[in-house]
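My questions all concern the structure below.
Selected chains only, in their assembly positions.
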Amino acid sequence: MHFDWPYFWQQLFHPGDAFLLGLWLTILVSVSGQAIGLAIGLPVALARLSRSPILAWAARGYILVMRGTPLLVQIVFIYTGLAAADLVRFHDWHAGPFSLAGNVQAGILALGLNEGAYMAEIFRAGITAVDRGQTEAAKALGMPPMMVLRRIVLPQALRIVLLPIGNQFNIMLKNSTLVSIIGVSEMLLVTETINSATFRTFELYSALGLYFLALTSIWTLLLRWIERRMDAGRDHPGAARAEGAAGVDPVLSEVSP
Amino acid sequence: MTRGMTDVVIAAEGVEKWFGPRKILDGIDLSVRRGEVVVLIGSSGSGKTTLLRCIDHLETIEAGRIEVNGQPIGYRARGHRWVEDRETAIARRRRDVGMVFQRFNLFAHMNVLDNITIAPIRVRGVPRVEAEFEARALLARVGLPEKEAVFPASLSGGQQQRVAIARALAMHPAVMLFDEPTSALDPEMVGEVLAVMRGLAADGMTMVVVTHEMGFARQVAHRVVVLDAGRIVESGPPDQVFGAPRHPRTRALLGAVLH
Amino acid sequence: LPAHIDRTKTIRYCSAVNLPPMEFMNAQTQPVGVDVDLGDALAHRLGLKPVWVNMPFAGLIPALLADHCDAIISQLFIKDSRLKVIDEIPYMYSHEAVLMKAGAPKVATLEGLSGRKVATVTGTTATILLQKANTALQAAHKPLIDIVMFPENTQALQQVQFGQVAAYGVAYETARYYSHLDPSQFELGGPPYFKIATGVGLRKDEATLNTALRGALAAMMKDGTYQHIFTKWNLQIDMLKP
């Protein structure tokens, strides 16, 4: 085996600007995708739980399709398929010094739409896990449904879903590599490009793996810290959490790359 | 003392409640006057909880009608038919009814003061200072003046239940419904909650109380109502119901409870 | 010029920036190569800023049709099947070849690869030529060529390097580039065997742009810019005869 240590160290500790740009894109795409996923997830969860059969079925359908098909297929479909059918076209978007290429937009949208389905299920589980007694007490006090949701159920559900959502973001970080297929120069595509000039696949991909390991580990530590902070804000950390939360094993809840 | 019709706080007529194929309430007629304390007893599954929930429209009813303060709750007339009201309208009607649950149901993410003030502020639109002022008075009344900043999880069951009573009172309800308010409590804490309820009764609060505490019923109730399989089988002053029960189910029930 | 190009003063080229010497990334991950020089020159001549959108080869035409770019410059061969969906402006010739590991036995024709494993890039003409060879082999009751498609050039190339495939069917220009780059590793597996005109891909509804680009290309040929680029990359054999 040949392992080019100097090259490896170079790539690990002094990567070129292109790679750093890739790192930035990985983070940008992941965070934006997650934000869209969160924004979609809550209304879809509410639709799924709503008494209107149309809303509930629409939400079910969305979740089924998003979770039943591969993300890679969704990415290509959204970027190229929709445009091919003349439905949506992604044009570069400029605002002063900032600009967002069309394929980056499409990648973020695809990741976000996919994530939305998983978020919806997490939110649904969280809302369902809030003790029914809480809702009933709120209703009995004369609160209208939206107020019950906003003031009583959601604040408690949010605590429950924090951990699963946090775990899901690790998956998002890893999934962001898939947008390389539509030419978004995130870390993987940059690495591939560098590789096409240097052919140091082993060293380059080792370094890339370490970068991802660092990202996911940092996030995991951050998540634990956030969790502890939130618990510390309560008198009784254990009791303050609805029981439902205990069912969400942090290990099982993250089950896939 | 004669009371006019306006003094009837709860008027239920021919109430039927079905869960699927099972009839749980079977033609309930019950009227509760202002200031009256009614204790509801009955064996497990006889429909006591369901009746209280129907009064607050936490359950729909399939037949009959229920009025609180002279107005139907949960339903409105549309032509000759009764249809379920809009949720916001139901919510408004529910303010007249205070409900205390067996399992307290304090809002877990709020401290005691917020638990008590949230409904007055958000539902009744009371200014915060005013709501907090009143909440502190209520906390003093239930014997917990120093607990306002504490979260429910760090209170004992008895303390939680007293906060729950204060929370319901903060909405100035016309009637308070209690569903076995002491049966989830350790024996040491039952007394403190019953004491608060005694105080309420003494202040003239209209109350419907489901309880197995026969001592409380004997002392505080103006009337004891016995439910069996969704029907009212006996109703009268505590001395009469406990002393000379007429219905065989009442006798069996009292035998079991007083044992 | 079309309105949207005129407004933004940029022209977007779709390209699989992975095929040296036509288009590839230099150490600063800037696109360079014959096509890039040409594309940049065309853009400047029209007073536009070039933007290179990188994507897998198989995705180029779908992306152009999806309006993700204004033109394809990516050594796109001019073929009837493509002309049905897009327009192409010819600007050079290309050839096909096979790349092999240095020292491997050479073949005169594709049929000589019978029974061996050959890498290609998805959507390239090499794939189709290999499939045609297979049809012939089948008729002759010979073992077929085992074609393995990769989404991009580096993956396919490295399979040759590692001996995981016998040959790599790719444009002659690329094969020659690698065999010159590292003769100890790579060698042309045979003579160039297929000559085809190569063009800039455009949507059929972009007549204005078509005219503008043709004009710019002609001007470049006239003033020697064109010849200069091909000489720089040592690919004079691919130049169009003016």
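Labels for the chains are A, B and C, by order of writing; each one numbers its residues from 1.
Going forward, a contact is a pair of C-beta atoms (placed from the backbone, for glycine too) under 8 Å apart; a residue touches a chain by one contact, two chains touch by 3 or more.
No experiment lies behind these values; they were computed from the predicted model shown.
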{"item": "Protein chain multiplicities, whole structure file", "value": "A x2, B x2, C x1"}
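Throughout what follows, only the chains that are shown with their structure count from here on.
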{"item": "Between subunit A and subunit B, the fewest steps along chains that touch one another", "value": "1"}
{"item": "Chain centroid nearest the full-protein CA centroid", "value": "A"}
{"item": "Most distant chain from subunit B, judged by the mean position of its C-alpha atoms", "value": "C"}
{"item": "Whole-Å separation of chain centres (CA-atom averages), subunit A against subunit B", "value": "46"}
{"item": "Rounded Å distance, subunit A centre to subunit C centre (Cα mean)", "value": "37"}
{"item": "For subunit B, residues contacting two or more additional chains", "value": "none"}
{"item": "Per-residue overlap in subunit C, given as positions that touch at least 2 other chains", "value": "none"}
{"item": "Residue ranges of subunit C touching subunit A (in the complex, touch as defined)", "value": "12, 17-18, 24-29, 51, 53-56, 59, 62-63, 65-68, 151-154, 158, 161"}
{"item": "In the complex with subunit C, residue positions of subunit A that touch it", "value": "16-18, 76, 79-80, 82-84, 89-92, 101-103, 181-183, 185, 189-190, 192-197, 199, 201"}
{"item": "Complex contact set, residues of subunit A against subunit B", "value": "131, 133-134, 136-145, 147, 151-152, 155-156, 159, 234-236, 239-240, 242"}
